[in-house]
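One protein chain is absent from this view; the other protein chains keep their places.
On to subunit A.
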Amino acid sequence: MSAFMYGVVLQWKLDIRSKSLLVTCYVVPLLFFAVMGGIFTSINPGAKYTLIQSMTVLGVSTGALVGLPPSLVEIYGSDIKKVYKANGVPLYLGMVSMFLSAFIHILIMCTIIYIVAPIAFDAALPASLPLYFVSLAAFIAVSLSIGCVLGLSVKNQAKLTMISQVIFLPSIMLSGIMLPVDLLPVFFKIAGKIFPATWGYKMMTDDTFYFGSLWPLAAILFGSIIVCIFLLKRLQKT
């Protein structure tokens, strides 16, 4: 096994052992799904048509924006970074391996929602399975890239929690998963378009593929990758 692959597999194991990422990738989203799935479909029977997508957006946002950044700070805000640097392990390994490991964990959580929602809450399945999972994969990747930017740029865990919430809460409130976007004031409707959750939710609920929903996600992903490269280079120098 190559050094890179070994690093990714090892990170996957560490995430399972550490439990902190598991809480944000599995426990919180699935608990929220179990409670809110029942409430949403009881209050509004029409919610069953978007329940999988809305619970998925919440789960992905929780795992990527709240779960991933503190794990990155554990490496890049500590002496682990120096040990890696001193002994020939490239600095990018921590970020890339955590990204891939979190991607898999979040995808598993989303698949659980996808399978359980129709059985537990009579939720409707998305019209196109391939389109849904491609959209989901794109949304997870973009959300994790923002999580990486947060984890690399903020070294203080308390400050990081605050900043993560500043991105996480509007993502949830303005994306349309809690309230229909059409009911929001114009300002909030526009503000919601800054966050990937809005576009991810739209892509996953659309019956057919619209390029107009993909390019904002692509732009955010591209921007985040550039920022991550810059932040890693800065960390390499310090």
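Note that a contact is a pair of C-beta atoms (placed from the backbone, for glycine too) under 8 Å apart; a residue touches a chain by one contact, two chains touch by 3 or more; residues count from 1.
The rule we apply is simple: contacts and distances are computed from a predicted model.
Novice: What is the missing chain called in its UniProt entry, if the choices are "Methylenetetrahydrofolate reductase", "ABC-2 type transport system ATP-binding protein", "ABC transporter" or "Pyruvate synthase subunit beta"?
Specialist: "ABC-2 type transport system ATP-binding protein"
Novice: What is the set of subunit A residues that contact the non-displayed chain in the whole complex?
Specialist: Interface residues of subunit A facing the absent chain: 1-3, 6-7, 10, 13-14, 17-18, 74-75, 78-80, 82-83, 85-90, 93, 237.
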